[in-house]
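Only a single protein chain was left out; the remaining protein chains are all shown in position.
Moving on, here comes chain A:
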Amino acid sequence: MTDNKKRQREESPGKTKTKKSKVAIEMYEPAILTHKQCLLATFYGWDSQALDEESENAATVNDLSNVIQGSVLHGEGNSALVVGGRGTGKSLAIQSALSLSSEERFIPIHLHGSVQTTDKMALREMARQIRNRGGTVSSLDALDKEDHLIDISQSTLTALLTLLSASALPIVVILNEFDLFATHARQALLYCLLDCAQGGQRRGGLAVIGTTCRYDAIDMLEKRVKSRFSQRVLHVSSPRTWTEWSTLARNALSCEVIEGVPHMSAFEHKWEIHINALFKDPQFDLVLKMLFDMSADVQTLYRVLAIPIANMTTETPFPSAKDFLLASMSQRPIDAHQLIDTLPLPALALVIAAKQISSRDIDQFTFELVNKEYDDWARKTIMAPTSRSIDITSTGARVNISVWPKHVLMGAFDTLVDLNIFVPVASANAIASGEMREYCKHRCSIENGEIRQAVEKRKDIPTALYKWGHSWN
């Protein structure tokens, strides 16, 4: 609880609440905190969530667990590939399968195609994880030397065999982003791993499990690699029906009674009533439906659910449907008009100028070009020198739109580049190599319609500029 919230509570001690109800709420404080901790740990991905027994993915977990058990218990060499879209629960399936064999002793190795971008990095990461699990990898020191190049598949194989023999325990290698490993030179690592798994060259047992969201991942493999792969492809999918999706959300929000926390079951009862009411609320329904229709991504759902839950206090222990709606809005990519809303007027004028230029089929512009465009318009429209732009009335000074001098516009241009609204087209070192700032080519990252909307929504904009922002097709 931050000081801020405490203060807020002290300042407004439950406007309409009686003293009794306040006591009643405070009674639940430990229960609310525990509940909040449990939910957030899952939503933020620190604890893995429980898998639904009846979902399609349960079968996949079962298969996977068989693969792992085969290697761990019987010393087999196995390989499998888990295919599914982003956020459908590939990693969760693997985690669940691994946890089913948690009593056995084995070494799980997690590799990420997006992090270990070369075979050498992957091998070193494997060495590190084996070392952490108590394996002796002293013979691998050659790998750590930068000059020791492992570029032919033969030496990758040698290194890998050294690695895998470093521990007698069964090893389960999990290759996240399997497709990225297939882009490595000659697919050396994949070839060696799958060869080891298939040929049973390792006594302890080896399972190679890949995850990918590319359905053609198998086709990316070279013939010799493909033939060593067991062709066992498992699929996971996110909830396909609306019922499944809302059940998932319902389960995610459910309260778990934890022993030893005072008044937990009483709070759980109240919470269940609130959640039931929430699922009947059309606003909450809208949030879930939007998420289901647009992404059907469990992680996105969790991100949205996490915010109202994190906002829970003893004062407001039951988040409303509107909180969820606001949270789902905040997790969407920011609208352009929000960016434009805080722009200084010269910068806004330049954005409009850039769009005027683009309407003549010129999509790349230099500072000089937008400056000229603005200047032409401003002189035509305003016909007033800069000095007159500050006119003093009885209410105080007021800035009208004016023919801003070049250096002000240059500052505004820099602001826009800083906000990534104007994106340099040339490489970053063009300026470093002496390219004149005025002539660096840029393009505008905001669409015409978005600018028009932003101009409409902004209130403090001078009429002339407003008209200009509307005068193109």
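As a working rule, a residue touches a chain if its C-beta (ideal position, glycine included) is under 8 Å from a C-beta of that chain, and two chains touch if they have at least 3 such contacts; residues count from 1.
Operating definition for what follows: contacts and distances are computed from a predicted model.
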item: Name under which UniProt lists the unshown chain, selected from "Signal peptidase complex catalytic subunit SEC11", "Origin recognition complex subunit 5", "Trafficking protein particle complex subunit 2-like protein" or "C1GALT1-specific chaperone 1"; value: "Origin recognition complex subunit 5"
item: Touching residue (missing chain; options A:N62, A:T162 or A:N311); value: A:N311
item: Residue among A:N62, A:T117 or A:T162 that touches the chain left out of view; value: A:T117
item: Absent-chain contact - pick from A:L221, A:L339 or A:C444; value: A:L339
item: Selected from A:S320, A:T366, A:T381 or A:Q453 as touching the chain missing from the view; value: A:T366
item: Which residue of A:Y28, A:F106 or A:W404 touches the chain not shown here; value: A:W404
item: Absent-chain interface as seen on chain A, which is shown; value: 1-2, 4-5, 33, 36-37, 40-41, 44-46, 86, 110, 112, 114-115, 117, 121, 124-125, 128, 132, 144, 146, 177, 213, 299-300, 303, 306-307, 310-311, 330-331, 333-334, 338-339, 341-346, 357, 360, 362, 366, 368-369, 372, 386-387, 390, 392, 396-399, 404-408, 410-411, 414, 418-420, 428, 434, 436, 438-439, 460
